[in-house]
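I'd like to ask you about the structure that follows.
Only a single protein chain was left out; the remaining protein chains are all shown in position.
Chain naming follows the written order as A, B and C, and within any one chain the residues start at number 1.
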Amino acid sequence: MSATPARDRTIAVEINGEQVELEVPARRLLVHFIRDDLGLTGTHVGCDTGNCGACTIHVDGEAVKSCMLLAVQADGASIRTVEGLAADGELTALQQSFSTHHALQCGYCTPGMLMSATALLERNPRPSEEDVRYALQGNICRCTGYVNIVEAVVAAGKGA
Amino acid sequence: MLLREVEYARPGTIDEAVRLLAEHDGARPLAGGQTLVNVMKQRAAAPDVLIDLAALGELREISVSGDTLELGAMATLTQIVDSSEVDVARPILAEVARTVADVQVRNRGTIGGNVCVNDPTNHFPPLLVAVGATMTVRGIGGERTVPAEEFFVGVYLTAVGEGELLTRISVPARGPGSGDGFAGVTIGAHGTYIVNAAATVADGSARVVLGCVDAVPVLLELDQAHEASARKAVEAASLEPPSDVHASAEYRRHLAGVSAVRAVRQATERARG
Amino acid sequence: MTEAPTITTEQQETTLQKGWIGQSIPRKEDKRLVQGQGTFFDDVRRHGMGYVHFVRSPYAHARIVSIDVTAALELEGVYGTITGDEVAIHTDPFFEMSVEPGGNIKDYALAVGRVRHMGEPVAAVCAATRELARDAAELIEVEYEPLPVLVDGEEALKDEVVLHDDAGSNVVWQGVFDWGDWEQAKAEADHVVKIDRLHFHRFSSTPLECAGALVEYDKGTGEWTIHCNHQMPGVGAIWMAPALRTGIDKLRFVTQDIGGAFGNKICLHPQFVVLCLLARKLGRPVQWTEWRTDQHTANAHGNERTFLDIEVAVKADGEMTGFSVRAIDDCGAFPRYEPLGCIIWAQVTPGCYAWRNIRVDFTQVCTNKSPVSPNRGYSRMQHLWLTERIVDIVATGLGLDPVEVRKRNYVKAEQMPYETPNGCVYDSGDYARCLDIALDLVGYDSLEERRRDAESRGKLLGFGIGSTLDSGTNNFGQSQLLNPDLQFSGNNEAATVKLDIFGEVVVTLGTVPQGQGHETTAAQVVADIIGCSPEQVNVRRGHDTWFNSSAGFSGTYASQFAFTGLGAVKGAAELLRDEMIQLAAAVLQAEPAQIELADGQARLKDNPEAAIPFMGLGAIVNANNAFLPPEFNPTLNHRYVCRPHFGVVDTEAKTGQLTLTYATQVHACVVEVDPDTGLTEIVDYAAVDDCGVRIHPQIVEGQVHGATAHAIGAALHENFVYDEEGTLLTANFYDYHVPHAMDIPPLKTGAIESPSPVAPLGAKGMGEGGGGGIHCICSAIQDALRSGGHAVYVYDSCNPSHRVWEMMQGSTAEVSR
Partner (left out) sequence: MKVEGTKELPASRETVWTVLNDPAQMAKLMPGVESFEVQDDRRWTAKVKLPLGIGGLKMTINFEKLEERPPEFSSLNAKGTGVGAMMNMTTSFTLSGEGDHTSMAWEADVRIAGPVGSMGQRVLQPIVNQQVGNVLNALEQQVAAVQTG
């Protein structure tokens, strides 16, 4: 990455295991790069202030809100989106648990929730209810009241 | 949600970053971006050039040298939460970092960004004043240090001038018989502060610093680390806090007293061990 | 008629076993949604599409002096613009439902000559990228001349500042409802409790997905296709087509997955008309995504309502015989879906109580705030809050026990079906029993012990109840109680079910699901009727006008899917079933009575070996039909319209069946208030639901959770607050705090089932809830503060820490008796 300021950049990212190289304007948000430029529409936008977490993805293994990063900031990074969870079409235990526990209604917040919860489970495979609520604080759901989401993540941790 | 045109550079060294900041009018350092990118999304403020500090690995380091905890300005809040150095030297920093926004924001947001933004509701400005931190600022002409008490100049304004960069925050390690506290009232759990207060107690005296009641953190020095003297000091400070949708000036003034007392109580308990 | 209800609590769950109905099967929607494979409107792309950005007014009230789009058009990549002047030329104002003066309001898709609320669109621009569209919007120069601003509903009555010159008054609608004999009830009362003022605040459900659409115009046919998340396309088309001077046949609405709506996606017609005009003008598909700040400032707020001069007639033994109230409803800058809110509340006129004498003087006004739109619990929630506040204030004022006074005044299970003073019929329910379960769940017995424990920790403990009804299935005829000239009455919903060549069962709905699991529950109903597994039933996602499965009032609103939506599915499935049986009988040379449908086959009841799989039936009719006799012409493709029967409303007495089913939700909670800060913490919470037969208990419980979370948010945080300049101070999720996972306490739920005698499946609509959480939290805060020696009544529906603290400083509503 050059130290000369520029309005457009060619960036290279690894996304869900695939290498992508594309020119983007410096002002483009990572979430729009993912959705509009790469067509990975599983990552959603629910607010314009970084509060809702619907756009949560993993950058180099950490959960981040892709509406609070510029695409150029991700140059050289490895990205995982919801589409990368069940890469082989087989649902992860967490995804399955979400369905079993009715942890989603409209499904709009779900990709972000799954990414936050996946990051939690990777750090802490057996989270308590309190751990889960703490880890999901940055993800707003307007349908479920969180009850079943918390249940689903705890259950996924127990391998249930 | 959609930003204005902006130029972007990612320098590889601090010197290069400082040079770029000095060379380009309207250039701003981009740390974690958890405030800056948001503000740019609203197009409320629009830097012309962003100097991304992401590649400056040395700014991410957390270490202890002697009795001082050294925090690189680009250390993320998650790093601070997880750091064993912080845990040993000044655990209040991790404790407070743990309540800033949410996991995703803490993963990107940096301590340097938190203080350089100096939003009156931010956690670290009052805390760093309370613990007596020293800020190291690098400019094209070299380095200078600024005590935290003098670092916060106004809303969104700090002692970091045009073409300068905050590089390091030095925090004295917690001494024996001392204790730190932090209290306040938020909008929702771990939400934005309506009022907060940080306190450090050592040798029977206390420093209490109030946040969200003025353009900059308000420092109150107490001869005696008592709840009553904290209450009195807040009253004597004749605060004129802003009113907004979450709190009238009167309610904020009241909460300043409550928060100060609670922070001092916590710090005192910890000082006792 | 009524079976003994079953009880479920968290620990133990028993359900009616009726085949697939009643089972919490995995939702059909989930697999795609957990993989990010849902298709929401913003995921739809078209070649050559342009992105639209609206230029919005920074002022709450101003005259538009001029709009200059020149600089925007000069920007490279800009496809075109549109302003209010063009809109006024190419469209007609939207149809208004009110009588005069509100009926004279002229509401166009863009501001014409004047802006009436902050964020009101004054122009739109279309460009090659989202960012460019916003760049261009910044270049559109609008000169405003600010006008005096009106932000208070009571102030609006003075007409010193008038928003709509065409109406000549800020009053949209005014009327008095007088049922029973209030004057006599008051004269005969032992106590008349007076409450000066209660205020139900502005908030909305703020679905996580904002509004938006991609609109394509077909020049050759003059047809528009609107890929969107409108939740009530039937009514959307009724607004849009006349404004666009076209027929309803020219508007095709397509919805797929929708990220929540809660009523807030009903009034999207102004923006959509702008998109239609731009698509036609520019000859390309145009796309608009609303951002959160836009959603908050200019889309859909819930109705704000102030209740004044409340009087309640109470007998010495605690029986409440009636009440009288003056209500002022603030609908913001334009009525849009209003004045329907002026009558919808009347579906629950006496709340859960047996009040027979009720007088409501109702006025709706315009102010310089965002227009309102239906919002979960629409209009009934405000009124139910009033009834619950009344009960608690009366109980406190007269020293009655809040549980006992409720039980004494509730409509009793043995009175069901119960006709209210205004002619609505509560179909079934057992409110006292729901309350008992709720009390049990929150450990009401140990309350005083816990109160002492809280006191020892410096906290004030409070207990509260919210008893509510969720009235389901709207009778549009109630609009005639507002405006007798309106040609709306009844309701309807359509569905189709067909059996295809290889045995595929395909269902299309007129409803517009936004998370309620319609694909799953419709499949359960069809599976039970035609004898197969829900997995075999393909319920098409979303709504498409071209499905031919929509009716005039199609949509998802008014807690009515269980009745009309599933009623249509059931009707269509039964037509298909009957035909499949006839066909099988013909092929197997048996009598229809000998045929049963089960396991994906049609077979002889007494000889299951003699069976034709669905594939066989589908193939015969669709592909191999030469041998069928000419007089027998099965289609295996059926459309059914569910038309509930309401009868005609009485516009003189203002009575009638305004709705059909009444689900019950009784909430109870325990809170702890910090007397130093005014912060409220919910320490125990229970919601008990009775919606009759539960098609899918897990979905029902999910709706209860969701409605509760909305209510908790509204009760403690969510508030659209304006300053006196009409600037919205809570325009984003920073200042408009919606609950996150750490804000919501663990919720306990319970359920009983009192099947509806009128609903096709015994199932009542229940998705909206009645705002029970708001009522019980207000009630609990009042209890907590009083236990701390503060002689206050909770007078506002939103009680963030500052208000609770202010109440403790002595400011409160006046109550006398």
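Assume a residue touches a chain if its C-beta (ideal position, glycine included) is under 8 Å from a C-beta of that chain, and two chains touch if they have at least 3 such contacts.
The structure presented is a predicted model; accordingly, all values stated were derived computationally and were not measured.
Asks: Touch partners of the unshown chain, restricted to the chains that are shown, please.
Replies: In the entire complex, chains touched by the missing one are B, C.
Asks: In the complete assembly, which of C:Ser204, C:Gln271, C:Thr293 or C:Ser379 touches the absent chain?
Replies: C:Thr293
Asks: Kindly state which of the options B:Leu20, B:Leu36 or B:Ala225 is in contact with the chain not pictured.
Replies: B:Leu36
Asks: Out of B:Pro91, B:Gly139 or B:Pro242, which residue would touch the omitted chain in the full complex?
Replies: Per the contact definition at the top, the residue touching the missing chain is B:Pro242.
Asks: Consider the whole complex, including the chain that is not shown, and state which of B:Val160, B:Ala225 or B:Ala256 touches that chain.
Replies: B:Val160
Asks: Give the residue, chosen from B:Ala173, B:Ala215 or B:Leu239, that touches the chain omitted from the document.
Replies: B:Ala215
Asks: For review purposes, identify every residue of chain C that touches the missing chain, sorted by number.
Replies: Contact residues on chain C toward the absent chain are 58-60, 118, 138, 146, 293, 297, 723, 725, 727-732, 734-735.
Asks: If you put the missing chain back, which residues of chain B would it touch?
Replies: Per the touch rule, chain B residues meeting the hidden chain are 4, 26, 28, 35-36, 39-40, 42-47, 116-121, 154-158, 160, 212, 214-215, 242-246.
Keep this in mind: only the chains that are shown with their structure count from here on.
Asks: Between chain A and chain C, what is the separation of their C-alpha centroids in Å?
Replies: So the centroids are 30 Å from each other.
Asks: State, to the nearest whole Å, the distance from the C-alpha centre of chain B to the C-alpha centre of chain C.
Replies: Each chain reduced to its C-alpha mean, chain B and chain C end up 43 Å apart.
Asks: Chain C: which residues touch two or more other chains?
Replies: In chain C, 130-131, 291, 293, 734, 739-740, 742 touch at least two other chains.
Asks: Return the residues of chain B touching two or more other chains; collapse runs of consecutive numbers into ranges.
Replies: Answer for chain B, listing residues that touch two or more other chains: 1-5, 42, 102, 189-190.
Asks: Enumerate the contact residues on chain C facing chain A in the complex.
Replies: Spelled out, the residues of chain C in touch with chain A are 24, 26-27, 29-31, 33-40, 42-43, 45, 130-131, 205-210, 257-260, 262, 289, 291-293, 514-517, 698-699, 701-702, 705-706, 708-710, 732-734, 738-742, 744, 746-747.
Asks: Of all residues in chain B, which touch chain C in the complex?
Replies: 1-5, 42-43, 102, 185, 187-192, 194, 244-248, 251, 254-255, 258
Asks: Can you check the complex and tell me which residues of chain C touch chain B?
Replies: Per the stated touch rule, the residues are 53, 130-131, 133-135, 138, 291, 293, 676-679, 717, 719, 721, 729-730, 734-735, 737, 739-740, 742-743, 800-802, 805-806.
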